[in-house]
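Here the complex is missing a single protein chain, while all its other protein chains stay put.
Letters A, B and C name the chains as they come in the text, with residue numbers starting at 1 for each one.
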Amino acid sequence: AAPAAEAAGEPRSGGALTWAVETEPITLNPHQYAQAKARLLVWNTFESLLTYDKQGKLVPWLATGWQAAPDGLSYTLTLRDGVTFTDGTPLDATAVKTNIDKLREPGYAPGVAAVQLRNLKAVEVVDPRTVRLSLTTPDVLILDFLASPQGAQVSPKSLREAKNLKAGGVDVVGTGPFVLDRYVPGQELHYRRNPGYDWAPPTAAHNGPAHLDEITYRFLKESAVRVGALTSRQVQLVEGVPATDQPLVTANRTLRLTRELNSGSAYSYYFNTSHAPFDDLRVRQAFREAVDVDTVLRSVYRDTATRAWSVISPSSPLYDKSLEGGYGGDAAKANALLDQAGWAARDADGFRVRDGRRLTVRLVQAAPYVRDRRDVLAQAVQAAVKQSAGIDLKIALVDQGTATQAFERNAYEVFDNSRADTDAGAALNLLLHSKGGINRTRANDPRIDQLLESGQGTAEETKRAGIYAQLQQRVVAEQALVLPLYAPADQIAASTSVGGVRFEPTAGVPASAYDLWIGR
Amino acid sequence: MTVTLAPATTEAHTPHPSTPPASTARRRRWRPGLLAAGAYLILLVVAAVWPAVLAPGDPLAADPLGVLEAPSAAHWLGTDHLGRDVWTRVVHGAGHSLTIGVAATAIAVTGGVLLGLLAGLTHRLADETLSRAFDAISAFPILLLALLFIAVAGPGTVSLIIAIGVATLPHHARVVRGQTLLVRRAAYVEEAVTFGLSRPRLVARHVLPNVIGPVPVLAVIGLGEAIMIAAGLSFLGMGPQPPSPEWGAMLSEGRNYLQVAWWITVLPGVAVTATVVALTVVGRHWQTRFDGRQR
Amino acid sequence: MAPLLAVEDLHVDFDTPTGRVAAVRGISLTVERGECVAIVGESGSGKSVTARTLVGLAGPGASVRAARLDLAGQDVRGHRPRDWRRVRGRLAGLVLQDALVSLDPLRTVGAEIGEVLATHGIVGRRERAGRVTHLLDEVHLPEPERRARQYPHQLSGGLRQRALIASAIAGEPALLIADEPTTALDVTVQAQILRLLAERRAAGVSLLLISHDLAVVAQVADRVLVMRDGRIVEHGPTARLLRSPAHPYTRQLLAAVPSASSRGHRLAASAVAVGRDGGVARREALPARPEVRPNDTLLDAAGLTRRYGDHTVVRDVSFSIARGETLGLVGESGSGKSTLARIVAGLLAADTGAVTFENAQWSGVPERVRRPLRRRLQLISQDPLSSFDPRYRVAQVVGENLDPDVGRGDRRDQVVDLLRRVGLGPDLLDRHPRRLSGGQRQRVAIARAIAPRPSLIVCDEPVSALDVSVQAQVLDLLADLRATDGTALLFISHDLGVVHHLSDRVLVMHDGAVVEQGPVGDVFTYPRHDHTRSLLDALPTLVTAGRPQEVRP
Partner (left out) sequence: MFSSPLRAAARRLAAGLVVLWAAATAAYLALLVAPGDTVDTIVGDGADTPQIRAEIIAEWSLDRPAVVQYLDYLRRLAGGDLGRSYLLQRPVVEVIGEQLAPTLTLALAAAGLGVLLAVVLAVATAGNRRPWLRRASSGAELLLVSTPPFLIGIVLLSVLSFRFGLFPVSGDRGVGALVLPAVTLALPIAGLLAQVLRDGLDRALDEPFVLTARSRGVRERTVLLRHALRHALLPAVTLAGWLFGILLGGAVIVEQVFGRPGLGQVTLTAVTGKDMPVVLAVVTLSAAVYVAVNTIADLTYLLVDPRLRRS
C-alpha cells in the first residue's frame, strides 16, 4: 500500500531527504539489534538471507532459495551470486558461516544465541554458494531468524576489524543499498547511496541502486517536536505520530499520513495467575468485562488504534479471527463475576474488598520502554475498571531494573507487552510457554506448552495456522490469561513530495529508504 | 591590611537563587501586589486543605467521550487527554504541590538549622567537616542531586520530597552557619560575658534567638523554590505517579497535546508560576520588614 | 566684582516615604574670590546637603529652591544635567565627608584623578600621567609616581584625603568645597590637611569649609556661619564670632568643648552661664568625689603584650588603677587602645603579662573563676547599639545586667531607677534602642553598665561618635556617677581635651607601647615624649589665645 506514489509523481533518482525518527539506536550492529524502532535503519545498510512478503510468506533475498530436510533437522540455503559487501568483500557461504558462528560466540550476542539459535547444532559450508544449518530438533523459527535483523549479514572483515563491533558504526559494513558515512551520536545518522547495489528483494518496488543520493535520520524523541519539525518543513518524513498529533498532519494538505499494523503479538495485559486475585478465572474475566476497550482506545487514540481480540496481531497470518466480539465491555457481567468470586463488599473509596483486602492489582511498566502512550492508556483502563467494577489498578512506572525485580519477585498482577517479531510464534514462545523467557502469566498449562511446541515444529502452513488457532482459543477464550488491547501500528507522516513511502511487509514497521524518492 | 580570600566568597554571601536582593524590595511599596499575593495564597491553602470547596468533582474521573475539550461552561479550564476536568485537577493538585513543597522545605530548614548551628557553634574541626560536606552536596546541581537520589530510591512523592529536602539543605545550613558566626562575633554577644553569663546561657539567650529569627522568611522563599524544583522533576517523570494531579506531572502529560489542547499544559504552569510569585512577594515583604526591624 | 558664590534663600526639601523633610530652610551665603568661608553646626543641621546642592548633587528626591544661586557669575538654577557636568570639577570641586570611602576602591588613585582631566579635556591623553603626578606632588603626597599606581586601600587615611583633594583641584576650580575634610583623621594628620587647605587658598582658590568642629574652622576660615536645623543662626568674621558669640546656640557650642580649663566643672549648656561678652562667665562645679588613695590598687596590669600574627599590637604595657581613680588613655588610631581595653575587660587574652583585679587573678584563669568578679568590671563602648541584642528593648537591655536573683516586679522598678539616674524617663522602657538618639543610647549603655554597681568601668571612646553638646551631657553624667558611686574609670579617647577634662592620670600610647604616663596636668603641660608633644601641637585650640591662630604655610 503506497498511496503517496501518485502525489509525488514518477520515481526519480537523486536528492537528499531528512527523516525524523523517534529512537536513536543503541547499537548499529544488526547482530545486536533489539529495538523495533531501529529496524528501518538496519535495512539501509544490511540485508538478510530471507525476507517476508505481504502474505507473510518467506521469500528469498540474499539467498535464492532454501531446502528443508524431511526430518526438519537441517536447512540448506543457496546464496545469490555477485553480492558484495560495500567494503568489497564478496558474500559467500564462508561469510554466512562466519556471521552465524560469530553470533554463537560467548558474550557477543547472548540473547540471539540463547533464544533464536537455541536449536542450531552447526553451520557448514557446502560450497561457496551453499550453506547448511543443522538443528538439534525441528525448528521452523530458524527461518524467521534468517529473515530477522539479527540474521543480517555483516562483512567478515568488519567483524574482525571494527573498532567497536558491539556498538557498530561506520566501520561495520553490510550489503545494503546505502552506506552509513556519518554518525553523530544524539543527533543524526547520514547515509549515502551504494552505487553498485543490484540485489533488491522481490518485495521491493524497484531494482538497482536506491533513488536517493543521501538520507539523514535525525533523532527527535519528543513526538511534538517531530511533528512540529515536519509541519514547519524542517524534515520531510517523520515516523511515530501519536494519535493526538495526527489531526495536525491530516489537516495539512502538503502532508500525508500512512500507517500500518505491526506483526507479532498484540499489545495485551497478561494476568499473573500465580496468586490472588488473578488465580481465579472469574476475576480475570471480570477484569476484561470491566473494560470497554473500544471506548478506552477511542479516548486515548482517537479512532486511530485497531482493537486487538487476540494475543496475536490481526495482521499476522496466524491470527484467529473467530475470537472477535467474544468477550469484554459488559460491566454488569463483570460485577456479577466479582460478586461470585467473593469480592462483593466495597470500601469507602468504592473499591471491592474481600476479607478486608482491597481488590488491588498492580501493573508494573518499565518507563524506558513505554511507547505509544501506553502509560496514558493504562490510566484510562485504571479509570474504567474503577468506575465500572470497583477494581483498583495500581500503575507503577519504574526503571527497567526495578521492573525486572518486581517480575522476579512476583510482585505484580498485570504485565503489559507486545512483541514485534515477524513470526508471532516466536513471540508466543517467550510469552506463554511455561518455560518462556517472559512468561509473566506464570501459567503452567501443559496444553499451551504442547500447542506451542508443535507449532514451532510444524512447517506446513495451514496445519500450523490450525495449531495456533487452538492456542489462541485456549489462552484468550478459555483461560482468559490476557486482555488484548490493540494492534501496535507504525505511522509515517511525510511531505506529499516524497514518494515511495512504504512499510516493511509483514513486520509492518517503516521500510528502509531504498524505495523513497523526491518528486517534482 | 590584607583581607584573606575566604570572607569575600564564603557561601553565606551567595544569594539564594530566589532570595530577593534586599534593597530591590526596600523601596517598593506596591500594596496591591502584596494583597493579591496574599489572597492567592489563601485560596491556595483552601484548595490544598479542602479542594471540594473550589472544585467538587473527582480529579480522577475520566470521561472517555469528552477528551481534550476546550474550556467551556461545563469545564472551565477544559478537559485533558483522558477527559478529566482540568480545573478540578489543578485545584486538587494544589494539595500535592504544597505538600511536597512544605515537606521538602521542612526537611531542608530543620536539617539546615540544626547542622548550621552545629557548624557555627562547635569548634573548627566540626565546622570544617560540615562545611566540606555542604560543599560536597552543593557540588551537584540541585536538579542533578535530586535525580541521583531518585535514581537510587525510585520515583514517587516521598523520594521527591527527600530529594528536594536534601538538595536544598546545604543552602539553609550555610545561611544559618553564616548567621551564627556573625551573631557569635557580634559585640552584643562577645561583651555579654561581662554580665557574668555562662556560655550555655549566653548561647540560649543571645545567639539562638538571633540566628533563628530570619529562618521563617528563608523558609517561605525556600518553599517557592522547592515547588519549582518539584515541578521540574515531576515534569521529567520523577515525581508523583499518574494519575495523581500534581502540577508538574500535569504539565508533563499535557506537553504532548500542546498543539491541540494548550490548556492542559498552560494552566498548571500558570498555577506553579503564580504560587512561586505569590510566595516570593510575600516572603520579600516579610524580609523587608524583618530587615527594617534589624536595622 | 560679583562674589564667586552667591546664595540667597536656599531651600532643599526631600520627599521620603515618611513625608517631606526640610533639610535646608532658606539660607544665604556668599563666598568672595580668594576667601575661606566655614559652615559649622551639629550633626543633621544640613551642612552636607548645602554643599552637595551647590554642585547640583542634592540627591534623589530633592527639590531645590533659591532666590539666587550664582556660581562664577552663572545662574545655575535652571541647569540641566549636561550643564551641571560642566560646573562640577571645573568651577567647583567637592571633597566629600567620608574621606576613607570616597575613592573608588577598585581603581588606582591615578585613574581617579585622571578621570577629571579626561572628563573636562584638560590635558591630552599623553600628558595625563605627568599631570597626575604633578597634582599628587602638589598635595604633598610622597613618591607621587608610585602612589598614582596604588589603590586607595594601600594608602592611609591622611594620604587618601590628600589624593581626594588632588582630584578635586585637578580641574583647577575656582571654588573648593570641603565637607568635613578632617573628621575621620588623627589630630596630627588633621593639622597637615588643614595646612594643605590653607595652601590652596593662598594659591587663589576660594574655600567653603564645612565642619562640626569650631576649633578646626577657627584655624583657616575668614568668616564662619553657624548652622542649625537648616538655618543659619549666626555669621560673622571668625575672630569676632569666637570672641563674642551673639546667638545662645553658638555660645553653647563653645562652652561645651571640654578642655583643661573646664576640669571639675560641668559642660552641658544648662550648667553654663555665658557672660555679656560671650565668654564663659561661670560654670557649675561637679559634685565632690570620694578621695582617691593611690595605694588602694583596684586593677593592676603588668607586662601585657598581644600579637596578631607577626604584628605586635600591645607591647609590654604595665599600669595600675586605684579605687575610684579615672585613668585616661590617649593615642592615635591603631595604637592599640581598644585592644588593651579588651584585655583589661577580660574579653581578650594577652599573650604575656598578667592582670589582677580586686586582688584576684584576672587574666589567664578560666572564665568560671572570673565569673563571680565579672559584675565588678563593666564596659561601655563607642557604638552602644551594636552591644545591645537587636531583639531587646530598653527595659531588657538594662535589666539584663541586674542581679539574676532580683524578682520580676523589682526588676522593672530597678530599671526605672537606673534610667532615672542616667537622666532618662520611664517612657523609654519599651522603646527599641534603634529608635533612640545617639546620646540616649549611650545613656542606656551607661545605665546597663552601672546596674551591678561595678568598681571599674572601661570606657572605650564613649563620646567619640557624639556631637559636642551631647558629648557634654554624657561627660557630665559620667562625672556624676563617678562622684556618687566612687567608680573607677579607664577612659579611652583620641580627644586630648576630653581626657584632660575628665581624667586624674593619663597613659599615652604609641604603636602599642605606653610612651608616657602620669598625672594629666603634668603630662599635658610638660610633655616629655616626642609623641605626646606632637599630639599636643597638632591639637587645634580655639580659646587659649582667644582668637584664631593663623595657619600660614
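Note that in this section contacts are C-beta pairs under 8 Å (C-beta built on N, C-alpha and C of every residue); 3 or more make two chains touch, one makes a residue touch a chain.
Fair warning: this is a prediction, and the values are worked out from it, not measured in the lab.
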Of the chains on display, those the missing one touches are A, B, C
In the whole complex, not just what's shown, which of A:K57, A:R182 or A:R233 touches the removed chain?
A:R233
From the list C:Q97, C:S387, C:N401 or C:Q517, which touches the chain that is not on show?
C:Q97
Just checking the interface: what residues of chain B touch the absent partner chain?
1-6, 8-9, 11, 13-15, 17-18, 20-24, 27-28, 30, 132-133, 135-136, 138-144, 147-154, 224, 228, 231-232, 235-238, 248, 251, 255, 258-259, 262, 265-266, 269, 272-273, 276-277, 280-281
For review purposes, identify every residue of chain A that touches the missing chain, sorted by number.
20, 26-27, 34, 106-107, 110-111, 114-115, 164, 166-167, 184-188, 218-222, 224-226, 228-229, 231-235, 366-369, 399-402, 404-405, 408, 430, 437-438
Had the left-out chain been drawn, it would touch chain C at residues 52, 55, 57, 60-61, 81, 84-90, 93-94, 96-98, 101-107, 112, 115-116, 119-120, 151, 153-154, 164, 167-168, 170-171, 309-310
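In this text, only the chains that are shown with their structure count from here on.
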By C-alpha centroid distance to the whole-protein centroid, which chain wins?
B
For chain A versus chain B, what separation do you get between their C-alpha means, in angstrom?
45
Provide the C-alpha centroid distance between chain A and chain C, rounded to the nearest whole angstrom.
89
How many Å are there between the centre of chain B and the centre of chain C, using C-alpha atoms for each centre?
47
Using the touch definition from the top, which residues of chain A touch two or more other chains?
none
In their shared complex, chain A is touched by residues of chain B numbered 60-65, 67-68, 81-83, 151, 154-155, 237, 241-243, 253, 255-261
Chain B contact footprint on chain C (complex, rising order):
17, 153, 345-347, 367, 371-372, 374-375, 377-379, 381, 383, 386-391, 400-401, 434, 452
How about chain A: which of its residues touch chain B in the complex?
222-224, 227-228, 242, 244-245, 247-248, 292, 295-296, 298-300, 302, 367, 373, 375-376, 378-380, 382-384, 386-387, 395-399, 402
